[in-house]
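The block underneath contains the structure these notes are about, expressed in structure tokens.
Just one protein chain is left out here, and the rest sit where they should.
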Amino acid sequence: MRKGNDLNIARLIVGAALITILALAFTPATMRAEEPVYGGTLTFAVAKDPPSYDGHRETTFAMIHPVAPHYSILLKFDQENYPKILGDVAESWKISEDGLTYTFKIRKGIKFHDGKTLLTARDIKATYDKIIFPPEGVSSARKGSYAMVKSVEAPSDDTVVFHLKWPSPSFLANLASPWNFIYNGDILAKDPHWYEKNIMGTGPFKFVEHVPGSHWVAKRNEDYFMKGRPYLDGYRAIFIKSTSARVAAVRSGRALIEFRGFSPAGRDDIVKAQGDKIKVQEGPWICYLSVAVNNTRYPFDDPRVRRALTLALDRWEASKTLSKIAIIKYVGGILRPGSEYAATEEELTQIAGFSKDIEASRKEARRLLKEAGVEEGSKFTFKNRDLPMPYEPMGIFMVDQWRKIGLDVELKVEETGPFFGDRKKGDFDMIMDWECGFMDEPDLQLYKFLSHGVSGSNYSRYKDPVLDELYEKQARAKTKEERRKLIRTFEKRVLDEQAYTFPTLWWFKINPHWAKVRGWNQLPSHYLNQDLRDVWLAEK
Amino acid sequence: MHRYIIKRILFMIPTILGVMFIVFVLMRVLPGDAVEIRYAEEGTFVSEEMLVQERARLGLDQPIWHQFVKWIWGIVRLDFGISMWTGRPITHEIKIRLELSLQVALMATFFATLIAIPLGTMAALKQDTWVDYVIRIFSIAGLATPSFWLGILMILMLLIYFKWLPPMFFTSLWKDPGANLSQLIWPALAVGYRYSATATRMTRSSVLEVMREDYIRTARAKGLWEKIVITRHALKNAMLPVITVIGLEFAFLIGGLVVTEQVFNLNGIGKLFVQSIAQRDYTMTQTLVLLVAITFIVVNFVVDILYAWLDPRIRYQ
Partner (left out) sequence: MNTVEVTASTIRQKANTMPRWLRVVSRFARQKPLGTSGAVLILLMGLVAILADFIAPYDPLATRYDLMMQPPNAEFWLGTDAFGRDILSRLLYGSRTALLIGLSASFLGATIGAIIGVVSAYFAGKTDLIIQRLMDMLLSFPLIIMALAVVAVLGTGTGNVIIAIAVPMTPRCARVVRSSALAIRESPYIDAARALGFGHGRIIFRHMLPNVMAPYLIMLTVFLAQAILLEASLSFLGLGVSEPTAAWGLMLRGAAVEFAEQAPWMGIFPGLAISAAVFAFNLFGDSLRDALDPKLRI
């Protein structure tokens, strides 16, 4: 006992000393962190070119990363305090008691990049009209998320009002969508396609040059509405398709950051080469890989077989091992683990395939298969994408797991075109599925699990009116507790009782970057927090 | 001779039309189209209605034959149309990348020639000695190393031992020769080595062939002075097939550096090619295939004419 006490005291002393030393060592750094420095150009790597510049039409991060800093949006997520919502061009807002009217006060004196035109509520109305009620021939990718909107009005230069058809708890967050760039109403009236090839916004940076396939250059907007921002003189996005070339770019300092994320190997290479000049931000990602099972094909029309497929996966082991080689890590259900409405670990382990006793699960899986008449050594195919990260490691892992319950599953890798074709047509036994969201919102994430036909992204092809009804109920739930409960019932039905389709692991976002890049916090989505307004470069 | 040339030029037309037809059909047989791929890629779901609308914008809703005729009519008027992926004019997209691709191809050709001609000649003159063996092993090793692998190794070496990486984007040679060369010299070396392998072998075998000709044998037997003169003369004759190989390879280098461009992150025609196939950018792929095919056919034509002109024994068939 005594010895133990001594040790503890010794530890305490050492610990205290360490803390003091650390505190001393880091004080100057922290102080500098509080006083951002102006100037400098941020170079960052992006995997692809933006196809067009129109945020309302595109769905790729490759458009967001270079283009978002040119625009303002109505609301944005707080990078210090996700998922809190802040105003961007909105100064303040009011929601009526019946939840049907949202009134926004717009900041005054915001100038477009031409340096003359002032942003008014009419521009915001024109923007949202284009998104929600696009004119003939104009595409709006996320129109479906705004089905609750009856109309958008601009009663005065600094007031915008949204009228809803029904109250919706997810509406405010949808107005913080990073895609909803605010455009100029007059330009839109003349040519609704103008913004596909041109940039004219009110964001912190002005457009300089885009060389397709090569790079994108922007400079500071001196007229930006937020005093003292942005800090950077400008930025340069470099388009680098090859993953290893992107890692090499950050490692050598040719780029300071890549916002989407690197693999564990990339992180280790960069850290090993540059040591403490690199800071690594890691965290969960609103993306998951799942298995779509063809519910219309024998023997997968039998819930026992589907249950066996999910029971075979040792998710907890996968979390430990695959996270060393791939960008997948978190064990979760249909919502991102750790998000507001997600299942707790205890709730999760009650679901088939999430138990920590894998031997029992596999035994049960074999029993179910036998009961359903699926013989040992039965051959199936699992179709996968031809991308190495994270599809390939997960594919290899799954096939190996199914081998352990006596199924001979062949991994069939397909190029993008045939892969999407087969997934849509239902030409598969099992196929890799995934989804990435820009925010944690059950309305968005649960949509995928609605009946085939109701939801366009239900590739498992089942129809279940019970789920459709539960979805409507949770979307209009009055209290959070009620909504949570409904979501649990929904999750249990999808993953356990029916095992229609099942997530494998949620993604793991790893952003190693040069420590001199300050003022950018990793959020759980690579679509969010890309306006670079608060980013600055420390001298070292 | 003139008739022969005219005939050859006329033959090019059906070949080019055939290539156009093949690539047009091939692209449409591939599963998926530009619209589908654009939106499915990120896993975001978009409505069928929007897909239909986007297709109509690209003219994909029109009958196939209509699209084909429209394309050919455009080509005839030298109007290559716009990219289905970016909406920018195809000529603009190609222009951005052509300078880089041409330069890499030229540099690689330069390296290859520099290595191949002396080595190949030496190997032939010293046939079946250790000099020949060493040279052949060196050149075959060039053929046997996958170029993507060589590229990855080169980049790693630079990173690990020199903590340095070539610039990530292209600067024109005329603007900043230093930046330009420090980016392009590596891929040019990697490609040039591989390319020199083919050229070395060709040089060796054609020098060998010329050496077997009777007049050279006699000359070599006569004495040193003649030996030098004739060897030089023989070399000139032997260079014809070597030039052919170099010319044809050069034509392919412009569009065929698919993997190398990816490894070195070069914004060249090869990358655009693969990208446009993957994105089902019909108009872009069609134009690129057409350009590569025309280059190939024209180079081939020039080589044939050169042959006929230099070697009257060749019959004009």
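By written order: A and B. Residues from 1 in each chain.
Note that in this section a residue touches a chain if its C-beta (ideal position, glycine included) is under 8 Å from a C-beta of that chain, and two chains touch if they have at least 3 such contacts.
From a predicted model like this one, the values you see are computed outputs, not experimental measurements.
Enquirer: Of the residues A:I95, A:A265, A:V454 or A:A477, which one touches the chain left out of the display?
Expert: Spelled out, the listed residue whose C-beta touches the missing chain is A:A265.
Enquirer: I'm checking contacts with the chain that's been left out. Which of B:L143, B:L158, B:L181 or B:I243 qualifies?
Expert: Only one of B:L143, B:L158, B:L181 or B:I243 touches the chain omitted from view, namely B:L143.
Enquirer: Write down which of B:V52, B:L114, B:L156 or B:V302 is the residue touching the left-out chain.
Expert: The missing chain is touched by B:L156.
Enquirer: List every residue of chain A that touches the chain not included in the displayed model.
Expert: 243-244, 247, 263, 265-266, 268-269, 272, 317, 321, 324-325, 384, 386-389, 392-393, 395-397, 399-400, 403, 410-415, 417-418
Enquirer: Spell out the interface residues on chain B facing the chain that's missing from view.
Expert: Residues of chain B in touch with the missing chain: 11, 14-15, 18-19, 22-23, 26, 29-30, 128, 133, 136-137, 140-141, 143-146, 148-149, 152, 156, 160, 201-202, 205-206, 208-209, 241, 252, 255-256, 258-259, 273-274, 277, 289, 292-293, 296-297, 300.
Just so we're on the same page, only the chains that are shown with their structure count from here on.
Enquirer: What is the distance in Å between the mean C-alpha positions of chain A and chain B?
Expert: Taking the mean C-alpha position of each chain, the two centres sit 41 Å apart.
Enquirer: Report the residues of chain A in contact with chain B in the complex, numbered from low to high.
Expert: Against chain B, the touching part of chain A is residues 45, 49, 51-52, 59-61, 137, 139-144, 196-197, 211-215, 238-242, 244-245, 248-249, 251-252, 254-255, 273, 415-418, 420-422, 434-436, 447-448, 455-457.
Enquirer: Please output the residues of chain B touching chain A within their complex, sorted ascending.
Expert: Residues in contact with chain A: 30-32, 36-48, 50, 53-54, 56-57, 85-88, 93, 96-97, 152, 155, 159, 163-165, 167-170, 262-265, 267, 271-272, 275, 278, 280.
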